[in-house]
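Below: one structure in structure tokens.
Heads up, one of the protein chains got dropped from this complex, but the rest are sitting where they should.
== chain A ==
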Amino acid sequence: MAPPAYQSQRSSSSPSQPSGKSEVSDLRLQLRQLAGSRAPGVDDSKRELYKKVISYMTIGIDVSSVFSEMVMCSATSDIVLKKMCYLYVGNYAKSNPDIALLTINFLQRDCKDQDPMIRGLALRSLCSLRVPNLVEYLVGPLGSGLKDGSSYVRMVAVMGILKLYHISANTCIDADFPATLKHLMLNDPETQVVANCLLALQEIWSGEASSSEEASRERDSLLRKPLIYYFLNRIREFGEFAQCLVLELVAKYVPSDNSEVFDIMNLLEDRLQHANGAVVLATIKVFMQLTLSMTDVHQQVYERIKAPLITLANTGSHEQSYAVLSHLHLLVMRAPMLFSSDYKHFYCHYNEPSYVKKLKLEMLTAVANEDNTYEIVTELCEYVANVDIPIARESIRAVGKIALQQYDVNAIVDRLLQFLEMEKDYVTAETLVLIKDLLRKYPQWSHDCIAVVGSISSNNVQEPKAKAALIWMLGEYAQDVADAPYILESMIENWEEEDSAEVRLHLLTASMKCFFRRPPETQKALGTVLAAGIADFHQDVHDRALMYYRLLQQSPSIAEKVVNPPKQDVSVFADTQSNEIKDRIFDEFNSLSVVYQKPSFMFTDKEHRGPFEFSDELGNLSIGSESANSVVPAQIVDANDKDLLLSTTEKEDSRASSNNGDGYGASLIDASSGPLVAVDTQPAVQAAQASMAIDDLLGLGITAPAPLPPSLKLNAKAVIDPGTFQQKWRQLPVCLTQEIQMTSQGVAALTTPQPLIQHMQGNSIHCIASGGQSPNFKLFFFAQKAEDTSTFLVECVINKSSSKAQIKIKADDQSTSNAFSESFQSVFSKFGMS
């Protein structure tokens, strides 16, 4: 509330407090008096009044009622006054469209002022009114603004066109502004004008792409080689933030060969030394994307970017370093080995905010290997005694995770057990949970652990997760803990006070296990717990108790087989994020996805995912397999890529899944390691799998493929998931672009894409996505060679009115793309014949 207060000190006329209506009407009166005045010094009084109005506006008092007075007063040559007036008008025009009309006149006049500053300012304000029925007044001034001699005015005009597009897309397109912008982008000497054109065109064409083929083509044309080189060659002339824009564009460009990749990287090499973190990260994204298919070089890129990233993470504010560290974190998680000697950089500073420490702890955990584990764990143990409790907890978990991923856990187990001696509740709680997980993986340590765990007073353990862990261990190692039945018994006595269903479930199971080992000592407690369990209001607790009860009635030995069978050790705990999600996030490098550790579709509306996002394109199209009768045998492909960088945890996953054969192990994970991963399988894949499953059930075969030219045999059961498809589509260059004439029968048969999809499918060319409405359709196909897994990708754009189809083919193995193109065309041309 201070600005008005300062104003009142300064303005001699009326000291006032900003209370509300009377103040505003007072202002209106004063403004009205000044409106017609031409007395000397009147501008100064106006300035004071305007300032007051704007300060009210800032703190949220509605001053829209003085709109007409403000406009009346704006006939002035004082630029400071004008600016304040523009600011005011821009703020209130949208909610007062009628009065906004009043401003059009003076704004239009100012657009023709001699001073380029005033022309620019007026034009900017005119376009900021956001009133749809005033757009007709914008077109003229914008048109001349683009041709203005002053680069300032042109800069403003370009942004004005983007504003116009958002108010009324049609007006913008009808006036052919995008074409003018394109011309300006290629010819203007002023780089900020060029940059503005680029961003405006990206927004406009992305917005139009779904409805207009031309816009979609224009949008793609931004990624053509000459244009990319035009930008790259001038990149140093652009401002820092405009450079980021250019780099974002370049990251989507697909070079034709490796030497081009190296040229671009050499050109951009010095951008990695830029003090602006945004420029460096945008450059890194380019390097990453360009080298995706070149494993060795990709690895070298990691080595190259390490130092600049660490430098950035250490300079600047905590907020800036958080943004950088999030990206470093992503890279470390993808290739921990490459960072294993840099672990000291991930040590926490005592004065760092916890959001930074948390990232560092995760990185330390990831890079731990045989050589550095001792030092990392020693460091982590220091943090456990930290006053910052969340970080202390996090550190214990980190130690535990390292233990779970190492083979030599001897020393770590000792450290964990020492934590229990610290007698801090939260340390004990976290440690118990970890020891439980550790024992599930390394039962050979049970002797050491149980000796210590058994001595813990259960009264000191309050957190449900820790309690559950303790109970599990008591049940599992009932024979080793002398007091196990009695500890359980005392806990059962407090059944009524136990709020957590998880703990109560564990009590039931542990009592059962204890009973099997030491029946006489446990019998009484078991009876009590089963009775309490059956009477429990919680569904699961009730059901489990009842099941145990009936099992025991049947036969204790069968019950033992069910409840406590011999079990296999857990070798790897399930990762919480699927590889597909991780790859998605990696593709969205240098965006919020990395900070949130989620792909953009999880937190952003479709229209805000940024220009050029490929998945938008697929997302807009209906997935081919949605119709029940078109069968796409898609499955999640188990990428065989065991490469260090490109596939992160494939090996672990497959090991984990091979472990699933053991039923008991699985149920354990359910019970104690929290919610299992919600794997985000794409609906398309699910649908496809489902439809395939149904097919198998009904014994329907897939239509036998028609004979193809002998040169190329395609796999009838080719599979690819949409994620892989998108990734490939982005990485691979176009090998072939062709226009195919359609037969009249074909055109006639194509009322919806489905018949075509089925037809192609019958010839081993599968559709992954389709969309559009007559007369325009767009389909994405893929096919795989029969002998190896090399894949062909096809984009097919059909225009029925001209009976033409445009196809773009991309292929893993480019030498066979011609043969494939022929097959494709011959199959395609037979459509509608039968």
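Note that a residue touches a chain if its C-beta (ideal position, glycine included) is under 8 Å from a C-beta of that chain, and two chains touch if they have at least 3 such contacts; residues count from 1.
Please note the rule applied: contacts and distances are computed from a predicted model.
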{"item": "The complex's invisible chain, by UniProt name, from \"Small ribosomal subunit protein mS29\", \"Cytosolic iron-sulfur assembly component 2B\", \"AP-4 complex subunit mu isoform X1\" or \"Cullin-2\"", "value": "\"AP-4 complex subunit mu isoform X1\""}
{"item": "Option touching the unshown chain, where A:Glu240, A:Glu739 or A:Asp813 are the choices", "value": "A:Glu240"}
{"item": "Contacting the left-out chain in the complete assembly, out of A:Glu69, A:Asp188 or A:Glu352", "value": "A:Glu352"}
{"item": "Option from A:Met117, A:Ile173 or A:Met337 whose C-beta touches the chain left out", "value": "A:Met117"}
{"item": "Which residue of A:Thr180, A:Asn590 or A:Ser770 touches the chain not shown here", "value": "A:Asn590"}
{"item": "Omitted-chain contact residue, chosen from A:Ser45, A:Thr171, A:Thr295 or A:Thr311", "value": "A:Thr311"}
{"item": "Selected residue (touches chain absent from view) among A:Val24, A:Val89, A:Val153 or A:Ala323", "value": "A:Ala323"}
{"item": "Chain not shown, touching residues in chain A", "value": "1-3, 6, 51, 54-55, 58-60, 79-80, 83-84, 87, 91, 94, 117, 124, 130, 152, 155-156, 159, 162-163, 166, 192, 196, 199, 239-242, 244, 248, 273-278, 280-282, 303, 306-308, 310-312, 314-320, 322-324, 326-327, 341-345, 347, 349-355, 358, 382, 385, 387, 390, 393, 421-423, 588, 590-596, 600, 603-605, 608-610"}
